[in-house]
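A single protein chain has been removed from this complex, and every other one stays in its place.
Each chain gets a letter, A and B, in the order it is written, and its residues are counted from 1.
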Amino acid sequence: MNNLFSMKDLSTEEILEILHTAESFAKGENWAPAKQTFAVNLFFEPSTRTKTSFEMAERKLGIEVIPFETGTSSILKGETLEDTLKTLESIGVDLAVIRHEQDAFYESLAGRVQMKIVNGGDGCGQHPTQSLLDLLTIKQDFGKFEDLKVTIVGDLSHSRVARSNTEALTALGAEVFYSGPPEWFEGDAENAQNYVDIDEAIRFSDVIMLLRIQHERHDSMMDLTAEQYHERYGLTQERDERMKPGSIIMHPGPVNRGVEIADSLVESRKSRIFRQMENGVYARMAVIKHILDK
Amino acid sequence: MNNLFSMKDLSTEEILEILHTAESFAKGENWAPAKQTFAVNLFFEPSTRTKTSFEMAERKLGIEVIPFETGTSSILKGETLEDTLKTLESIGVDLAVIRHEQDAFYESLAGRVQMKIVNGGDGCGQHPTQSLLDLLTIKQDFGKFEDLKVTIVGDLSHSRVARSNTEALTALGAEVFYSGPPEWFEGDAENAQNYVDIDEAIRFSDVIMLLRIQHERHDSMMDLTAEQYHERYGLTQERDERMKPGSIIMHPGPVNRGVEIADSLVESRKSRIFRQMENGVYARMAVIKHILDK
Partner (left out) sequence: MNNLFSMKDLSTEEILEILHTAESFAKGENWAPAKQTFAVNLFFEPSTRTKTSFEMAERKLGIEVIPFETGTSSILKGETLEDTLKTLESIGVDLAVIRHEQDAFYESLAGRVQMKIVNGGDGCGQHPTQSLLDLLTIKQDFGKFEDLKVTIVGDLSHSRVARSNTEALTALGAEVFYSGPPEWFEGDAENAQNYVDIDEAIRFSDVIMLLRIQHERHDSMMDLTAEQYHERYGLTQERDERMKPGSIIMHPGPVNRGVEIADSLVESRKSRIFRQMENGVYARMAVIKHILDK
C-alpha cells in the first residue's frame, strides 16, 4: 500500500489487517518509522477535527509534522496541486495527508508523485480513514461484521462517510439500511430500496449511524425546523429506549445536539461518539504505518 | 491542582509554591512529564505574545504542542467549547491552554472535562499566569511581598492583569495603589480609595506597574492625545528620576512607547519589562508542572 485514496483501494483482507493494527495501537503498542520522517497535512477545506486527529496520529508515531498554511500557499499564485506536492517532495516531505473540496482530486496524482498520500476527505467523495475508524468502533463492540444490521440516518448524497462506509460494511458482510427524510433518497433507486423509517430502524439495527445535518451545504432542511427534524427523523430520547438491546449509536461529529440526536444521548451508555474520535487516532496511525512500512 | 482558572483558585501557600518552582526553572532546572504529553493552545482571541510564551514553556517541558486554528475550527459550525474540549480529550490531548473573549468561560466547564485546563486570559476577567509572572518578577527583586507598595497605573476596568494582581498582591501582604486619569476610577468606590496621583505614586512606590492603553478597547482616551496622556499620567523621563530608590518599573507589554512610558525607559536599569517576558515562560512552566505532576 503506497497511498490511501479510497476504501475501494483496499481489499477486505487489507481492511482487516489495518483494523488489527489499529486495535494494537488502541491497546498501547508502539511503532515508529526507522528514519526521521516528515509529514504535511494539506487541508484545503477546513476541518480542525480531522486535521488534529491526523496530527496526533503522526506525533504518536514520532513523525515530524511540517505546518503548511493552504491559505497563503503558492496555490494562490496558480500553482497546481501536483507542483505543490512535487515541491514538498523535493524539500524532503515523506507523507501528505490531503483534504480537498474537489471530488477524486487524487486521480490526477496517481503515478505523478513519489510521496505517500492519504486522502483526508475529498468533496462529496471518499473519506477512508473516517470509514476505518467507524469499522474499528463496530469491531470493538461486536467482534465481527457478518450479519450486523447498520442503519445510516441522514443525507447520503452529501456525505463522504456514508459512501465509504456502505461499500466497506457490505464487503465485510454487514447489511446497510438508510433512514431520514424520504425526499433525500428520491431518484436514488439503489439506496431507496434499503430505506427504512427511523422507528423501524431502531428496532432491528445493531448500529444506528447518524450523519451530521450539513447546514453549510444544505440551503434548507426542506423547511423543517431543527425541532421538527429531530422529532420526525432524529434519535430522540424516546426512540433510544426502544433501540435493539446491545445496539450502539455512532456519529462522526461535530454533533448538532437536539437535531440528529437528543442532547442527553450524546454521552449515554450506548453512544460511541467520543470513542469514535479516540479510534480515529488509532485508525490513522494504522494507515500511516501500513503506508510507510511497506 | 487540576486546572488553573483564576488566581482565586490558589491559596497563598500554593502561589508561593508555584513561584518557588518557577524560580528553579529560571535557574536552569529541568522537569518533564513521565509519559508523552500533548497540549493545545486554544486562543479564541489573538495574543501572539502569551501564546508564544505558553508554547515555549510547553516545549521546554518536552510537551508536544498540537496546533489548533480556532479560526477554522468546528466552533464555527456551532460546536460548543465543551464539545471541542471533549473531542480533543478523546483524541488524546492532556492539557489545554485557553484564551477566550468571554468572562469566566471556564465556569461552564468545571467537572465536565477530564483534560487539564489553564486559563490564558478571559474577557476582562482573569489572567492568572500573567499575575504569577508579575509576582515572580517582584519576588526576584525584593525577595518578599510584605510591606511593598505597588502602584498600578492605567485603566483597571479593562485589565485582566490588574484584577488578578491586586487580589494576589494584597493576599501576599503588599499594598496596592492606583493611578491614571481619575475619570477611569469614578464610581468605583473601592479602587478610588487607593487612588494616587502619578507624581505622588513615584515617590513612595516600590513597584510602578504600568498597564497598556488599550486603543483596541477604548474609543478614545477621553480626547487626550498620546503626548498629553504621557505628560499627565505616564512615566516620563523626568518622573523616572524622582522614583523611590530601589524601585522597579513593570509593564505587561506590548508597550506604547511614549505613551505609558518614555521610549528611553523601556530598556532602562529600573525596567523589568523584558525580564517579565522571560519570567512568563518560567511561571507557565511552573503552573503546567504543578497541574501535570499532581
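Here, a contact is a pair of C-beta atoms (placed from the backbone, for glycine too) under 8 Å apart; a residue touches a chain by one contact, two chains touch by 3 or more.
Everything numeric in this text was worked out from a predicted model, so none of it was measured.
A.B. asks: With respect to the chain omitted from the figure, which of A:D9, A:E23, A:D83 or A:D141 is a touching residue?
C.D. replies: Checking the options A:D9, A:E23, A:D83 or A:D141, the one contacting the hidden chain is A:D83.
A.B. asks: Using the touch definition up top, pick the residue from B:L19, B:L81 or B:V255 that touches the left-out chain.
C.D. replies: In the complete complex, the chain left out is touched by residue B:V255.
A.B. asks: Check each of A:G28, A:P67, A:G111 or A:P245 against the chain that is not shown and name the one that touches it.
C.D. replies: Residue touching the chain left out of view: A:P67.
A.B. asks: In the complete complex, the non-displayed chain touches which residues of chain B?
C.D. replies: 46-49, 52-53, 55-56, 59-60, 67, 215-216, 253-257, 274-275, 277-278, 280-281
A.B. asks: Just the residue numbers, please: which parts of chain A touch the chain that's not shown?
C.D. replies: Within chain A, the residues that touch the unshown chain are 36, 38, 40, 64, 66-69, 72-74, 76-79, 83, 86-93.
The criterion applied here is as follows: only the chains that are shown with their structure count from here on.
A.B. asks: Quick check: how many Å separate the C-alpha centres of chain A and chain B?
C.D. replies: Distance between chain centres: 41 Å.
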